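Here is the structure we will look at, set down as structure tokens.
Heads up, one of the protein chains got dropped from this complex, but the rest are sitting where they should.
Entry: chain A
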């Protein structure tokens, strides 16, 4: 009992030490900024662990929410760079008639932009969830629908070149809330912000996993119909997890912008959306550590391997994904579980047998 409480705490302490002390000490600025990028993917993966691992919703379109958070942040940074009444540089190039589109205007406010990072994706997810879960769309249909929405969003951005930067996306950010991004020290600060965000997201999700809501979510995943007969509306249970996972993706997208210096349709469409899921699947979608580490590992492997074998990497990644889904649906995190179960099976005493009447007190 105490061990099951202490172990995860130790895990968090270890993660914190690794993120805040070890990584900044041993990694070069360049490597650390790469790690910052991977940690953003890990934040998305934690949300996927909640919605897919616990809730059974295969969120194949998290790029949509990642993108909303990312663009909300990027729009603010562009406007802050341009100064009061200034226009973002790309708009001067493509020409919007010297006018800032009305929907850009509120993003001048840092408070509005920061709120939008969470509120936009979560509101949209709640809306989608409301329409979709009530109609009992699930399984592959839900996955395909999510993906179609991510693709549609990317296409929409590409089509609106003059106001969204089109295929190029938004890039060339000078400052981040008053800190010059060219300064390596400030880049490190961005890394620390991201590491802290990941830790916070892990803690929140862990609390959700172990709450009564977390148990209810598993029940809905396993038998939605049965939950209904107990007086719950499973649509609301799923909606909550989906919305929270969208908020995490939005946060990750927003942090990705100062860390990497760009947000563009290519970073939020179908392919990145699938890649978000692959990391969680390989690491273990039902396990927080598994999903987060899986996302980091896959992103790292992609940077390393795709440089040397750009074509082979795609096939390798797809093969790995299929192998894990087919042979180890719980991902690498479930290996430990498989091993311990095999060990305890032989030693567990037979449970006592009894009937309700023999042992039961009056109802």
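The rule is simple: a contact is a pair of C-beta atoms (placed from the backbone, for glycine too) under 8 Å apart; a residue touches a chain by one contact, two chains touch by 3 or more; residues count from 1.
The rule we apply is simple: contacts and distances are computed from a predicted model.
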{"item": "Listed names \"Urea transport system ATP-binding protein\", \"Carbohydrate ABC transporter membrane protein 2 (CUT1 family)\", \"dihydrouracil dehydrogenase (NAD(+))\" or \"Transketolase subunit A\", with the criterion being the UniProt name of the chain not displayed", "value": "\"Urea transport system ATP-binding protein\""}
{"item": "Residue of A:230, A:311, A:326 or A:339 in touch with the missing chain, whole complex considered", "value": "A:230"}
{"item": "Selected from A:199, A:218 or A:266 as touching the chain missing from the view", "value": "A:218"}
{"item": "Identified contact with the non-displayed chain, of A:16, A:208, A:270 or A:320", "value": "A:208"}
{"item": "Hidden partner interface residues of chain A, rising order", "value": "207-208, 210-213, 215-216, 218-219, 221-223, 225-234, 351-352, 354-363"}
